[in-house]
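Note that one protein chain is taken out, while the other chains of the complex remain in position.
Order as written gives the chain letters A and B; numbering starts at 1 within each chain.
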Amino acid sequence: MAEDVRPRLKIPASAKKGEVIEIKTLVSHQMESGQRKDKDGKVIPRKIINKFVCTMNGKEVFRADLEPAIASNPFISFFLKAEESGTLAFAWTDDDGSVYRAEQKITVT
Amino acid sequence: MRLCAIFLACLACVALTASAHAGDPPGHSAGAKKSGYLFASPATREMQDDDFNNPAFLWVEKGEALWSRAEGAAGKSCASCHNDAKSSMRGVGASYPKVDAKSGKLLDLEQRINLCRTDHMQATALAWESEGLLGLTTYVKLQSRGMPVNVQIDGPAKAYWEKGKAFYYARRGQLGLACANCHEDNEGHMLRADLLSQGQSNGFPTYRLEWQSLGSLQKRFQGCNSQVRAEPYPLGSEEYLALELFVASRGQGLPIETPSVRK
Partner (left out) sequence: MQQPRLKRPLPTRRRVLLLAIAGGAAAAASAMFARMAAAGPKEAAAFLAQIGKGTPKDGRIAIKAQEIAENGNTVPLTITVESPMSEKDYVKTVRVAADGNPNPGVVTLHFTPAVGRCEVQIRCRLAQTERVIAVAEMSDGSLWTTAREIKVTIGGCGG
């Protein structure tokens, strides 16, 4: 999935205050490890998503630094304690500096 | 026969009969016919069970977007003729490969999509294994999920089916193995660390952990052929097309699982 990078999110649209909810993320990316060689024997340069950040209303809640050992189309799931309504924003940073973004609103009652 | 006997003996040395599947969930078999799902590990099944966990849906989303995107000189999209795929494509994927009434030729779903593009949309054909073709094929076949595989093997399809059957039972490559040697004679046995499945195609295109990508049934055929040290046929070849039909017919009645997740 190298032609364009598309994130997917699975987050409940609403939650009760204090509830711990699961957040699942998936993004299309080759995660070229830098260890492979092409048909001519030349090493294919490393190109991975090296950083993933999740913020809630602008404040960082979870971050991951990814290495070439992460499989293609990185899947990351984690949890969040629902405290307030607002926007969950996600950013994936590529080795080439590109940042792929996605966000979703959540209503906390 | 000698090689066959040696092959079976060698498998017997390392084989464990797969009896661990007694508690298999329903919906993945049709009598003695078993989907590859029932040969997958719990972690791999888990990845297929939830559409979000299944990375194949990255391609499905791509296919869904392409469905209604106008391309080509005719200014049409798939949706221009077929409207909403969710209703118009229901059951379609389960009946492919299928003989095209106009040309009398056998087409698989990939080729059917490309024919629509070149004939009706006057657009370029999409390349095999491209995101676009895999995406559209998977999106269309997804609309038949849960429906039984139902391919025609008589009438105009008969000659193709016979050709595919002959391919399936012909030994090939340096190892001299036919498709049937693994997927019929030794289904459910271990080939070293791998549990041999029936080689059913009801979950294709499939996301393979090894590929870390979605891929077509014909790509899988190429892999199988390389592993018996045979020269693989090109994607879209008549040999693989006929084989697709025969393999689909072996799984007649199995529910479509596209897009599945396999090792």
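Keep in mind that, in the parts below, a residue touches a chain if its C-beta (ideal position, glycine included) is under 8 Å from a C-beta of that chain, and two chains touch if they have at least 3 such contacts.
Keep in mind it's a predicted model, so treat the numbers as computed, not measured.
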One chain isn't displayed here. Which of the visible ones does it touch? A, B
Touching the hidden chain in the complete assembly: which of B:149, B:224 or B:245 does that? B:224
Which residues does chain B use to touch the chain missing from this display? 1, 3-4, 6-7, 9-10, 14, 36, 40-44, 46-47, 170-171, 173-176, 182, 190-194, 196-197, 199, 208-212, 220, 223-224, 226-227, 229, 262-263
To test your reading of the contact rule: which positions on chain A touch the chain that is missing from view? 20, 33, 35-37, 56, 59-72, 74-81, 83
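Keep in mind that, in the parts below, only the chains that are shown with their structure count from here on.
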Mean-CA-position distance for chain B and chain A (Å): 30
Contact residues on chain A for chain B in the complex? 1, 3, 6, 8, 10, 24, 26, 28, 31, 71-73, 75
Name, in rising order, each residue of chain B that touches chain A in their complex. 52-53, 55, 57-59, 61-62, 131, 212-213
